[in-house]
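This is the structure, below, for whatever I ask next.
One protein chain omitted, others in place.
Right after this comes chain A.
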């Protein structure tokens, strides 16, 4: 589904060049969760954002469905992000002036999904049920708890049926009970929707939800 081949990333800060990713190769598979673990600063987020087309590698290839994302035009990459990828981050980053339901409508608009209006309603209800937040459909983000927000963020990440789900520390702002709920939710969704999921975490506890574990340290896979 998604393959990385000898990916390198170098940041230039002032006169100093620093290589953050030192030749990473890995593959993600459909219906499976791959967990990326490692100490803070080891380059996990950098790797995830390159895989997700949010920034470019300095060297190497990222292949999605057989096509090389590193040489695509930015508009093509944006299009893939909008229609084929889903994102969950440490914070939910919901749109403050939209209700839970509207967050999902916006995502469907952005991904240019061609659902009809009543289909959309049904789909939204289904997904909200899936993440267990259908009773807060008309609530604004400011009235939601941290766990509820993260559930909405997950709903937004999957409403357009993405091929790949990227999650960067999705549980870092939650307590351990909520963290486990969110992780088992991501696991269930990966299985039922046959998504390819890449999850970054530094919480060893969460690794039991993963199918594959990749350990990183200092920009390299151990």
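Convention: a residue touches a chain if its C-beta (ideal position, glycine included) is under 8 Å from a C-beta of that chain, and two chains touch if they have at least 3 such contacts; residues count from 1.
Convention: contacts and distances are computed from a predicted model.
Asker: For the chain not present in this complex, what protein name does its UniProt entry give, out of "Putative hemin transport system permease protein HrtB", "Fumarate reductase flavoprotein subunit", "Peroxidase" or "Sarcosine oxidase subunit delta"?
Answerer: From the listed options "Putative hemin transport system permease protein HrtB", "Fumarate reductase flavoprotein subunit", "Peroxidase" or "Sarcosine oxidase subunit delta", the omitted chain resolves to "Putative hemin transport system permease protein HrtB".
Asker: Among A:109, A:175 or A:188, choose the residue that contacts the chain missing from this document, as touch is defined above.
Answerer: Residue touching the chain left out of view: A:109.
Asker: Just to verify: which one of A:44, A:136 or A:156 makes contact with the chain not shown?
Answerer: Reading the full complex, the residue touching the unseen chain is A:156.
Asker: When the complex is taken as a whole, what residues of chain A touch the one chain not shown?
Answerer: Residues 45, 49, 54-55, 78-79, 81-83, 87, 89-93, 95-98, 102, 105-107, 109-111, 140, 156, 168 of chain A touch the chain absent from view.
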